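One chain of protein is taken out of this complex; the other chains stay put.
For subunit A:
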Amino acid sequence: MNSIFELFQYQFFNNAVFAAIMASITCGIIGSYIVARRIVFISGGITHASFGGIGIAWYMGLNPILGAALFGVLSAFGIEWLSKKTDVRQDSVIGILWALGMALGIIFIYMTPGYAPNLMSFLFGNILTVSSLDLYLLLGLSILTILVFAMFLKPILYVAFDEEFAKTQRIPVQFISYLMIALVALAIVLNIRVVGIILVISFLTIPQTIANMFTKDFKRMIFGSIGFGLLGSFIGLLVSYKINAPSGATIIFSFVMLFVIAKLVQLSLMAIRRREGIKQTK
C-alpha cells in the first residue's frame, strides 16, 4: 500500500492522476451524450479524422493537439451538416473521412524532416507523459463541458431525444446540435493524449454502458460514467506502473474488466429479484 502513496512524490504521477480525473469528467459527460444519441460511429470517424490534423500540424511545426482540435471540429461540423442531407449515405462518408484522416496523418508525419515522433503515443496514448499544456486544455474543456451541461441539460436532452419535436417548439435546435458535436470533437481530441486514437472511443462508451446497466436516467448516467471512468482509469494507471505497459491499454483493459464484473452483478441482481418475485406470488 505504501508504494501507492510514494508514487505521489513524482510530478509525472500527479499529472497522470490529474489527467485521469479530467478525462473521466469530460468523457463521462460527453460519452453519455454519445451513447444516448447513438453517435458512437460518428465519434469514431471524428477521432480518426483528427489524426490528419495531427500530421499536418506536425509538418508545419505547430502543436499537434491544436491541429487535431481544428481538424476534429471541422470534420464534426461536416458530418453534422451531412446528416441533414437526405440524399447522402452518411455512414459511407464517415468511413471515407475516417480513412482519409489516418492516411493524411501518416503521410505528413513521414514527410516531416528529422525526428519522426513515436506514432504509438498517438495511437495508444500515454497518460504518464501528458504535458502541462495538455492538462490546461483538459481543465478548460472540463469546465466548459460542466457549464454547458449545467445550464442546458434539459434542452440538450430533449433535442437529442426528439429533434423534430424540438424543432416544432422553435428552439435553436441547430445551434445546440453544432455546439454538442463541437464538444464531442474537443473531448475526443484532448483525450487522445491520455488514451490514444484507437482507445479513446472506449473511454467514451464503456463507463457509460456500465452506468446504463444500473440507471436509465440521463443525469445519473453521467455521474455513474464519471465514477466508473475514475475507478477504471486509476486501476489502469496502477497496473500500467506495476507491469510497465502503456497506460492507455491498461486503462481500457480495466474498463472492460469492470464491464464484465458489472454485467455479472446485474445478472445476479436480476436472478435474485426474479426469485423473490416467485416467492411473493407463492
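The working rule: a contact is a pair of C-beta atoms (placed from the backbone, for glycine too) under 8 Å apart; a residue touches a chain by one contact, two chains touch by 3 or more; residues count from 1.
Keep in mind that, in the parts below, contacts and distances are computed from a predicted model.
Q: Which one, "Cytochrome b/b6 domain-containing protein", "PadR family transcriptional regulator", "MocE family 2Fe-2S type ferredoxin" or "Zinc ABC transporter ATP-binding protein", is the UniProt name for the chain you do not see?
A: Going by its UniProt entry, the chain not pictured is "Zinc ABC transporter ATP-binding protein".
Q: Looking at A:Ile96, A:Leu133, A:Met151 or A:Val256, which makes contact with the chain not pictured?
A: Per the contact definition at the top, the residue touching the missing chain is A:Met151.
Q: Any idea which of A:Ile96, A:Ile171, A:Val256 or A:Leu269 touches the chain not displayed?
A: Counting the whole complex, the residue in contact with the absent chain is A:Ile171.
Q: Touching the left-out chain: which of A:Glu6, A:Asp217 or A:Glu276?
A: Spelled out, the listed residue whose C-beta touches the missing chain is A:Asp217.
Q: Spell out the interface residues on subunit A facing the chain that's missing from view.
A: The list for subunit A reads 32, 36, 38, 86-87, 151-152, 154-155, 157-158, 160-162, 164-172, 212, 215-218, 221.
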